[in-house]
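Take a look at the structure set out below.
Missing here is one protein chain; the remaining ones are kept as they sit in the complex.
Up next is subunit A:
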């Protein structure tokens, strides 16, 4: 298939998109670009506007204002030229009544002219082969989620949109899905996805946009965002190994708290602190926690991140 590149290998260009529902500003001036082959994540708490943004890019909703270009085309109103090249997993699963997992996938795949054999491979890919003959309503939440991802993948789209694909997945299935998504990206496909798992986004995404209340608060590579925070490293020890006052005297320690279970030291120079602890043999239960996207979110919004 010939690949229509946007300007400079850009797959998605979103410029100043707004969307109101009555008085509610669901999307409030969002702009971003996604490069070809990029893994792009949109993060944010419930109601941040992630789904609305994604659906505007997919061409399922019209923006009130602003422009969207997807693979060099305008997705709204329904643009049949784009449809075979994008794969979409909606946040709420969408299935036919009373069909088995295999039948669901075969039916959706056939809408794209995809053969039964390919559909079967896709089912294998998401680990549902042993559930192929189970009716959709008898699948577990995570299995249904995987089926709906399979329905987005089967026709091997150039751009994949996944709305909280890892919600409801057990840790094993989550990791399997990560592998699947990485393999897809490895074949040069572009992936845009939303998630509530900040740790997951750090692992998977080339870049993330952090949204809250319809606006993008920050957008960059996860590592860059975290580094930009200049947040302290936390060193956690079991309670009783080192006295709180003593810990305050260590070189490099800025702050100490002891909640009776563990002692936490904040530092911007972890190396000398760890050396002192090693010398004293006080390493039992030692944890080193560096800043994460969670801290970035806290820093941006002043609120704890709760998914």
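Everything below uses one rule, namely that a residue touches a chain if its C-beta (ideal position, glycine included) is under 8 Å from a C-beta of that chain, and two chains touch if they have at least 3 such contacts; residues count from 1.
Convention: contacts and distances are computed from a predicted model.
Think of the chain that is not pictured: of "Catalase-related peroxidase", "Pyruvate dehydrogenase E1 component subunit alpha", "ABC transporter permease" or "Helix-turn-helix transcriptional regulator", UniProt labels it "ABC transporter permease".
Within the whole complex, the absent chain has one touching residue among A:12, A:26, A:71 or A:90, and that is A:90. Across A:107, A:262 or A:299, the residue that sits in touch with the chain not pictured is A:107.
Counting over the whole complex, subunit A has residues 58-60, 78, 80, 83-84, 86, 88, 90, 92-99, 103, 106-108, 110-113, 115-116, 151 touching the chain that is not drawn.
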